[in-house]
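Just one protein chain is left out here, and the rest sit where they should.
For subunit A:
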Amino acid sequence: MSSGVGRLRTGLDRAAAKMLDATVLERIGIAIGSTALALLIGLVIVAASGYDPIQFANQLVVGSFGSERAIARTLRYSTLFVLAGVSVAIAFRAGVFNIGVQGQFIVGGFATVVSIVSLAPYLPDGTIGGVALMVIGTIAAIVAGGLYAALPGVLKAYGGANEIITTIMLNFIAIGFVGWLVAGRFGDPEATATRTERMPDTVGFPSVVFDDPNLSIVGILVTVVVVVVVAAVMTRTSFGYDMVTSGYQESAATYSGVDAKRMIVSTMTFSGMVAGLGGAIFAIMIQGYFTDPSGIGNYGFDAIAVSLLAANNPLGVVPAGLLFGGLESSSSHIQINSDVPVQLIDGIVGLVVLFVAVPELFRMIARRTGLGGESR
């Protein structure tokens, strides 16, 4: 018994030390530092490749916030990054590395389209039918995303399979399998591109406030609600408390009676549900049908960077998601208005993740430059 208490104590001590080690301010500093350093290196690479870095920086700003259209586009991408980022944050906070958000997002969005297209003939036309279809489609996405994430959770908890690798494999499988379905069984024979049938016109969010067919205040509201609910669950409920404790100090959580294996499965399911919801928003608000998932954008992968920038805090995901929405938005702008290959933005995202992984680097810079002075 005494050894158990002893271990709990050292565990709590270590957790406390960790908290002191990285205060909120320090985390914000690291996030801003990582982003700034990554962008700076990006500009150096632009210059080294023979393009004009100032023009490129200008296009980054213009393409993300320069016009009403750009702002609407930024917000549209931001909703997806925030939802996917919250999904990652839930898992990472609980110490489970769900790298499979991309796959859960795809499976969720596909479930939305399939359920809506197949049920549409049985429901009345008009607004009521449309709303009913959207509710059903969203629930289908949440269930599908949750189940697709629960699988690696079960394999980790009861089979000991490393979730980093299983979720990455499940991403490849989701892309291949859904791609196969979109091209075959669920493909629209009349469409020129590889895609499913279009969902009925009654399915779609109203365009109020923003004059952009692919952005709706409804999508933004759903996102805000999800952020608030997840933040509340994680900080104000015993489920959330157990989840976060098992992430920071597994032995302490076990000692207080948490079933670690079930916690892994619940965490993954919760995380996948949010990812699936993101897929639903993507299908309903943006696409209107589902295309080959190998080309839909890496929302679920970039969400890892979003969550890490936010120190895996659901509220912090909002500014980080806006930043990534802006980057994505400006990359559509750059693709049209610049010769710089747009893949550079993906590289910059990689640099952000790399720097976030090395807080010690920034502590050293802070010590050398005297910035953040008394923190040590």
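Rule of thumb we're sticking to: a residue touches a chain if its C-beta (ideal position, glycine included) is under 8 Å from a C-beta of that chain, and two chains touch if they have at least 3 such contacts; residues count from 1.
Everything below uses one rule, namely that contacts and distances are computed from a predicted model.
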Complex member absent from the view - protein name from UniProt, among "Enoyl-CoA hydratase/isomerase family protein", "Iron dependent repressor", "ABC transporter permease" or "5-methyltetrahydropteroyltriglutamate--homocysteine methyltransferase": "ABC transporter permease"
Per the touch definition above, residue among A:Leu43, A:Leu75, A:Leu133 or A:Leu170 touching the missing chain: A:Leu170
Contact residue for the chain not shown (choose from A:Leu323, A:Val349 or A:Ala366): A:Val349
Option from A:Ala161, A:Ile217, A:Ala260 or A:Leu315 whose C-beta touches the chain left out: A:Ala161
Of A:Leu43, A:Ala305, A:Leu322 or A:Ala366, the one touching the omitted chain in the full complex: A:Ala305
Hidden partner chain, residues of subunit A it touches: 49, 97, 99, 155-156, 159-162, 164-166, 168-170, 172-173, 176-177, 179-180, 183-184, 294-295, 301, 304-305, 308, 341, 343-351, 353-354, 356-358, 360-361, 364
